[in-house]
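One structure follows; several queries about it will come next.
For this view, one protein chain was removed and the others were kept in their places.
Going by the order they are written in, the chains are A, B and C; count residues from 1 in each one.
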Amino acid sequence: MNKFIEAISALENNYVNEWKNRGGRVVGYTCAYVPDEILHSAGLLPFRVRGFSAADTTIGDTYFGPFICSLPKCMLQLAGEGKFGFLDGIIITPGCDSMRRLDECWRKAGDDIEGIIPGFFFHFGVPHKFTDYTVKWFTEETKRLIGALNSHFGADINNDKLSESIKLYNRSRELLARFDSLRTREAPPFTGTEALGVVLAGTALPREIYNSILEDYISEMSEAPGIPGRSRIMLVGSANDDLDLVRIIEGSGGLVAADNLCFGSRLYSDFVDENINPIDALVARYLSHNECPRMYGDYKKRLLSLKEKIKSANIDGVILQNIRFCDLHGSENGLFERDLEKEGIPCMRLEREYGPLVETGRMKMRIDAFLERLDRRMVPR
Amino acid sequence: MRKELREYNFDWMLCNAFASAARLKSGTEKEYLNTLKYIPYFKGVVEPIMECGEPGRKFLDMSSKYLENIINAKERGLKTAATTFCFSPAIFYAMDIIPVGLEVISVMMTFTYKRGTADFLDFCNEAGFTETSCSSQRGTIGAYLAGVGAEIDMIVTDSPGVCDTNANAFAFASAYLDKPFFQLDMPPDLTGARSNEYHREDYKALIKFLEEQTGKKLEIEKLKARLDELHKQDIIIAELEEMARIIPSPIPVTYNLFLYASRFLFAGMPECTEVLESMLKTATENAVMKRPGLKGGQEKIRAFFCYIDHYAQNLQLWQMLEREGISYCGNILSRLWAENVPHVKVYGKEEAAYRVDTSSLDSMIDTLAGINSRMPMIKSIRGPYDAPNMWLEDTLALAKMYSTDIIVYNGTPGCRNTWGMVKLLARDTEAAGYPTYIMYSDAFDERVQSWEATEERFLEFLKVRRII
Amino acid sequence: MITAGCDIGSLTAKAVILKDKKIIAREIIRATARPEQSALAVMELACATAGIDMKNIERLVGTGYGRKHIPFVNSVESEILCHARGAFHQAPGTRTIIDIGGQDAKAIKINNKGEVIRYVYNDRCASGTGRFLEIIADSLDIALEDMGALSQKSTEILTISNQCVVFAETEIISLINEGKEIPDIISALHKAVANRAASLVRGIGPEPDAVMTGGVAKNSGMFAALAEALGIDLKPVADPQINGALGAALIAEDTLSGKK
Partner (left out) sequence: MITAGIDVGSLTSKAVIMKDGKILSSIIVKSKPRPWESADIVINSTLEKTGLSMTDIICCVGTGYGRDKIPFIKQAVSEIACHAKGARWLMPSARTVLDIGGQDCKAMRLDEKGEMVKFITNDKCASGTGRFLEVMAKVMGVELSDLGELSIRSKNPVTLASACTVWAQADVIQHLNERTPIEDIAAGINNAMASRMSTLVSSIGIEREVCMTGGVAKNSGVVTALEKALGIHIKRIRKDDPQLAGAIGAALYAEAVSNGERI
């Protein structure tokens, strides 16, 4: 576990440092719709940009307006403070309106603050639905990205390399699926806080290393004694890389046994087809991946996959959280609440701020009340 | 939601309000003045519009006609489609579908009612829709979610890739009401072969969807008729725009609103053409007489709004512009991108414009795809604000071409997109020499900041920056 | 030539009397609920100090929050203009002015002629204003003017996350419950206000010299926190609290001497 925590408790962790010292280059990205495999096959270290550890949003508020999600504001804050100095490149997508504007805000902050713009700065246009012509667009967009990486980093991405990377990442997905199944046990061997830590580490570590520590961890955990007798919570909604949010829930006596967060299970659910052309396979996996409400018109599919998880992980209650101003998750949470409560699954919507703006006292009050509600409906253990 | 609001359909009531307003002038002047006494709140809308003479009257007519279509759709056996202001309705009319444009109806309510759309805004929370979402859709969709309006058969928008809160409002509605949903998705770039093909394929899929929903094939002749009418409108609009460049501008301040409203409501329909024609008539008279459109007769400054207007009850924004002698050089909503409009010609932006070509079905589909992908907001807010053909380029170009003295931003707190870049835009427009004012109000919800407060700060800006 | 400026804020009323651009009186009193009363009181006080009669004042300009309600002014000017004028006079090198007032915070940019090029108010809520400090000082029941000195004693770094004044109050209550020290809480508070103000200033691209005006500038802790948050050198002005009134008096002077 320590290895994982070590990897995520500092932006520029030891593995990244080693990587850099060996002359390796790191490319950051803001959204789960960017295929890591491509960066990996270019010999680059993919790094999922986070907003954690920002102490305030002074710089963020300078460029973003007042009615914007605090996650990209924190990311910009860190960028402005030079905390992402180790990045050789950054890929920004129209994941959502707040996040896509990180593109301009980061660039403009670069006019005012020396040396905060990575040498490689790429806007990756991900469509908002899955059909033949959006697949065509996304394929071209993916090729455009590959071309740009090749020319900027002198990489030579080809089908063989891609297939190799896909195998490696599918291996991760396979391990993480096993890891997930441990959480579905009557008494899971680890907390949700630890689980988030494990998954997060994957966004900040060289994949080869990650797979091996992950494998050890899983075999170790399969024998470990479980944590019994807690209300099993599923955490749903806006991006969350903040262990403390999960800590508050578990501190109040819950156990987060499943999630569908884009810093969580969304990263590894669905495999990439190894038997077709690698680019087509990547496009198919990443664009058909409809867990994020940014993909319009897919609500029913998302509800279904949520229900399946609730069943398989034997969930007692669902916490539907969204960062303030995240309308995509916020209002989809409203639909989830309606449709899940209808089937007797207790839900709580939780609007929160990200990072430095979180106020634990008030969050705790709401979470306690929800857990009490769950306890009352549960047979005494 | 308050129970009395459930007793009558809101769109039916709104329709009657506008219908009677349109008829006000049919009696004697004395009768007219007397009636005004009985509509204290609505008076403020009726008067300034009626003062515009024929165009005003036709505008009220057109508005009530639009709502009438909605409430009678079922009797006429027609399907209704909830859609957005930045979606050209021509295709709906060509396929006998009645468009229900959420934002335009929100505007009507915000203008007319003392409480604006507050009750329906709040009902959205009740339905589980976020309070932080854009008030322009929330104001009206709330009423349809609550079932106090005409029945909606399908939901069609074109904002994915452009505006999340917009697209999300329609996504929510389709899931909540369990109605079929189609979205045109916009790529980050406007021009180029890739985008053109994407727009075309997307639009073909839309037509297929509409054919499935109506069970009728798209009739080429009907479509041609709509597009010919739309072309006619483009020509009038181009003339109006050309006149708007004259100093002092012969265009009355409210014409900006009339222009975009009629296009959003009845693009490709005679109802729209009529309003535009009578606008052109008065504007031309003004131009010939060298008379400014401002009632005060003196144009102190010219203002360009780089986003939308403020719809606070009783056209208070327009009344203020009149009072202060500020000519209205239009906003992002009133700028259409037909190949013949001045700003396309002057800047050689044919590639970013659309061409009406009715020679074949394919050419007509390309035309429609072109029109939609170049609708206000859809065109210029999709990519980075400083990319070619996007917000900054358009704003600076239009400000220059219409010799504006200041640039004003007004939107809604729900607008992640522009609030994510407006500070950057303002920096650049200021650097380009345009004093730029950012309003922190909500165009559709006075509870955020009262119009009085908004106006006071704006006037202070004009003074402190030595503009007036 | 004798001119005067009268600045009626939400907390204090200030008056400045100028004789040929030299300050012959400057007075500050606590504002009462009625601005006209405050205005009269502070003007009479100033006249007494200057040893003149009200009617000797050739032109009087009012500004500040209650400016619309001062009966005896010749004209009123916005706080933006007055603070710009005052700061430009007190420190001609000034290009950026940060005024943290009772009700709102402003950042003003002026050119080498002292004309306002850009300005911005804090948006939509009162976080980062003088009220923020005042309300908290109130609930900690310590004097506003002691905050600076107290914050110097701070040993532990705390953060106040809440941006809403009223909730920040709650947050502070829980900090006290956790047994945190008052000086640490206050310096955290200064940091919070400074950060809000700083992002305001960065928005208009601050240029040296930057000065801080308004009563809050007298709070050494606040001044230091803002300087740090801005990362640029912040210069003190001789008399920050009367800067607005001084500006008003100077504008009166300008009008008489035909300058605009």
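Annotations for the structure displayed:
Heads up, the rule we're going with is that a residue touches a chain if its C-beta (ideal position, glycine included) is under 8 Å from a C-beta of that chain, and two chains touch if they have at least 3 such contacts.
Treat the numbers as computed from the prediction; the structure is a model and nothing was measured.
Across A:K20, A:R185, A:H289 or A:R362, the residue that sits in touch with the chain not pictured is A:R362.
Annotation: of C:K19, C:H69 or C:K235, C:H69 touches the absent chain (contact as defined above).
Counting the whole complex, the residues of subunit A in touch with the unshown chain are 324, 341, 349, 351, 359, 361-362, 365-366, 368-369, 372-373, 375-376, 378, 380.
The chain not displayed touches subunit B at residues 1-5, 118, 122-123, 125-126, 128, 131, 446-450, 452-453. Within the entire complex, the positions of subunit C that touch the omitted partner chain are 10, 33-35, 65-66, 68-69, 103, 124-126, 129, 131-132, 135, 164-167, 169-170, 173-174, 176-177.
As a convention for this text, only the chains that are shown with their structure count from here on.
Farthest from subunit A, judged by the mean position of CA atoms in each chain, is C. Counting contacting C-beta pairs between every two chains, the top pair is A-B. Measuring from the averaged C-alpha position of subunit A to that of subunit C gives a distance of 45 Å. Within subunit C, the positions touching two or more other chains are listed as 123-124, 203, 205. Looking at subunit B, one finds that residues 423, 427, 440 touch two or more other chains. By the touch rule above, subunit B contacts subunit C in their complex via residues 423, 427, 430, 440, 449, 457, 460, 463-466.
Within the complex, the subunit A residues that touch subunit C are 55-62, 66, 112, 353, 356-359, 361.
Every residue of subunit C that touches subunit B in the complex is listed here, in rising order: 78, 80-81, 115-116, 118-119, 121, 123-124, 203, 205.
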